[in-house]
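Only one protein chain is missing from this complex, and each of the others stays in its spot.
And then subunit A:
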Amino acid sequence: MKKQVYAAALTTAMLGTLLAGCGGGGGTEGAGSNSGGTAGTAGGEKVTLKMMHLWPDGSNSAQNKLVKQIIDDYQAANPKVTIQTEVLENEQYKNKLKVLSASNNLPDVGFTWAAGFLEPYIKGNMFTPLDDLLKGDLNGKFVSGTTEAYAIDGKTYALPVELNIVPVYYNKEIFKKYNLTPPATLEELKTVIKTLTDNGVTPVALGGKDAWTSSFWYMYLAERIGGAGLLDKSIASGTFTDPGLIQAGRTMQELVDLKAFQKGFNGLSNDEAKSEFMNEKAAMYAMGTWEVPNYTTNPDVPQAFKDKIGFFKFPTVEGGKGTVNNWVGGPGVGLFVSEKSKVKEEAKKFVSYFVQKWGENSVTKAGIIPATKVDTAAVQLPPMFTELLSELNKADKVTLYVDVQMKPGASEEHHNLVQALAGKALTPEEFAKKQEEALKAGK
């Protein structure tokens, strides 16, 4: 009898904890959403904004500090607002964003990528349009062509903070040693490559395992041969039959045959390739302007190395339709406001503030080109930066990275195909045909 009582007591205790657990969880959740709701409507009370970003301290410490600074300033100016941040590394960030939106739990403010990446989130009604900000506070602040990448069906769903273009960096000292000058045409580039390989120097550092790096070369060749806008048109119409696209594939393979890229590039990551360039084993490296801090402001890189690095615009191709002032690039990440956010107006205000502050500070403090316009006369900048900014102002066109333009399925296939093209596992014709099939699949 005693034992039974004991057992019953145990049972109630266990059930009790179970129930308490559930009840407790439900209770706090309810309280949380309540306070958020009232704050949003009343406006005079405390507001908590949740924000997610992808610049962990360490790997992107400049950006990380800048975000912290902006948030501190905003909180100081708006004492009733508290901003909670969650920071994840790139790949994890993408995965978490997906999981959160599937469970309807997106943070109030966060970062997204443009075009193809954005589309599913818009179809799922996850982000709120920010056109009123663009017409109001932020009117005319952005470099033209940057916010468009975040627009779907005439509405803009995120505001970019960065703008990147892809120059070819080169090691002046290696060039000088072999009497080379930055090539202006493809033929000159080939001569440079031949001279370097003859002397046992790797001409170009390329991490083909991360296929987007090889894609830079393909994109430039396609635009130089087939003319500015060829890629945009081809992707928009879902055709990949233009002779310029096939010719670009052929030229890409010619460069591979010339041993332009480092040995075994298809098995090396971008980081590994980058270290070849940083260790001065390779003479050239085509990469986005996010690398510029390494050649200008980054205190971890020796000044002697920084002084050796210059850049040139991707060479033109004889008989090609493209000009030298057509760049490959595009906005990086942009800020979104969640459609389901309970404090949408506050979130929008913060986004507007963030974008402007970022624009003012990112060049000088973090060495990043913002998507908002920069007055180069007013700020003190490293020469390479000023040159790139003025190049950007002269640009005829900035072609948005094709893998960003395409929908996720076609984009992933593009990565595989570029890898195969560069590895000579596909002919340029097969490459074009398969790319078209992937575009037509509509995924």
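The definition used in the following text is that contacts are C-beta pairs under 8 Å (C-beta built on N, C-alpha and C of every residue); 3 or more make two chains touch, one makes a residue touch a chain; residues count from 1.
Just so it is clear, contacts and distances are computed from a predicted model.
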Absent chain [UniProt protein name; select from "Sugar ABC transporter permease", "Binding-protein-dependent transport systems inner membrane component", "histidine kinase" or "NADH-quinone oxidoreductase subunit H"]: "Binding-protein-dependent transport systems inner membrane component"
Residue, one of A:Ala114, A:Ala211, A:Ala248 or A:Leu389, that touches the chain absent here: A:Ala211
Sole residue of A:Ala184, A:Ala236 or A:Ala425 that reaches the chain not shown, by the stated touch rule: A:Ala425
Subunit A residues touching the omitted chain (full complex): 3-4, 6-7, 11, 14, 94-95, 98, 101-102, 120-121, 123-126, 202, 208-209, 211, 262-268, 272, 408-409, 411-413, 415-417, 419-420, 423, 425-426, 443
